[in-house]
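The block underneath contains the structure these notes are about, expressed in structure tokens.
The block that comes next holds chain A.
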Amino acid sequence: MNKILQIIDLKKNFGAITASNKINFCLETGEIHALIGPNGAGKSTLIKQIMGEMKQDSGEIILSGINISNLTTEDRIHLGFARSFQITDVISDFTIFQNVLLAKIGKEKKFYNFYSSIDSGELTYEEIKTILLKIDLWDEREKPASLLSHGERRQLEIGIALALNPKLILLDEPMAGLSLDKIEKMKVIFNQIKDDVPILLIEHNMDVVFSIANRISVLVNGKIIASGTSSEIKSNLDVKEAYLGTA
Partner candidate 1 sequence: MTAELLIEQLLNGLQFGFMLFLMSAGLTLIFGVMGLINLAHGSFYMIGAFSAAATFAFFNSFWLSLFASFSCAAVVGVIVEKTIIRKLYNRDHLDQVLVTFALILFFSELIRWIFGAFPLYLDVPKILNGSIEIFGGIYYSKYRLFIIFVGLIIATFLFFLIGKTNLGIQIRAGQYDREMISALGVNISKLYTLLFGIGAALAGLAGALIGTIQSVEVGMGEPILILAFVIIVIGGIGSIKGALIASLLVGLVDTLGRFLIPWVLQTITNPSDAMSIGSAIGSMLIYILMAIILILRPTGLYGKKLS
Partner candidate 2 sequence: MISEKNISYISLISLLLIAIFAEYFNEPYLITLLSRIIIFSIAAIGLNLVLGFGNLISFGHAAFFGLGGYISGILAIHAFNSELLISWPFLFSGSNNSLIIWSFTILFCSLLALLLGALCLRTSGVYFIMITLAFAQMLYYFAISWPSYGGEDGFSIYVRSTLFGINTMQGLNFFLICFFWLLIILFTINRVVKSPFGLALRATRFNLTRVKSVGINPFKIQLIAFVLSGAITGIAGSLYVDLNRFVSPSLLSWQMSGEFIVFILIGGLGRIYGPLIGAAFFVTFEQFFGSYTEHWQIFLGIIIISTVLFAKGGIIGFILEYRKNE
């Protein structure tokens, strides 16, 4: 179980307000680690710092051993950071297969290949097939992305992230706006992909978090007040009082 993403003593404040107060956090291989916290707890500020959209005041961010604290967002993506739902929308005129293939071609720098045909399947066919099977879109692979439902679009975006063979995937509110059966489907997908790509999950939906997250960290007023398995967190008193409000 080695550490994929480590955040050490991250500090960030806007004038008087401390948005991130010595945050320590780590994501290990093969796990879904959920980050929960009430509105205004500093979740989005933390995510922005992890993504490089916002500079932290102090502290370090390590991505599988490399210190990426001062890298730009593009460089972080190249190093293997995939973020789903911040990726701008998919290419609606392309089929599902072509969308994932494009990501593969980009990642493996194959775009100067003028000769081999993308229809014949010589090219990374197997890899794309496994990705599409994982995100359960293999049967509709020839469907244009423009006809996808809201949920299917989410699944495709995860497929595209996987095609970039990232070191981790950051999922920001993946269940927002999904119907119950769609949420179940997504849970299955998450469990399938967590083994080769760990997931940092930001989600409001408590029953989702408690049902699939291996580890949960609770962020309140910019500080991680508790971190542990879902059962530990459920019973933890100060978490209840600060956040779940059922003390």
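We adopt the following convention: contacts are C-beta pairs under 8 Å (C-beta built on N, C-alpha and C of every residue); 3 or more make two chains touch, one makes a residue touch a chain; residues count from 1.
The set was built so that all candidates are chains of the complex that A comes from, given by their letters.
Here the structure is a predicted model, which is why all the values come from computation and not from measurement.
A.B. asks: Need the partner of chain A in this complex, chosen from 1 or 2. Which is it?
C.D. replies: Answer for chain A among the listed options: 2.
A.B. asks: Which bits of chain A are touching candidate 2 when the two form their complex?
C.D. replies: On the chain A side, the touching residues are 77-78, 87-94, 98, 101-103, 105-107, 109-119, 123, 160, 163-164.
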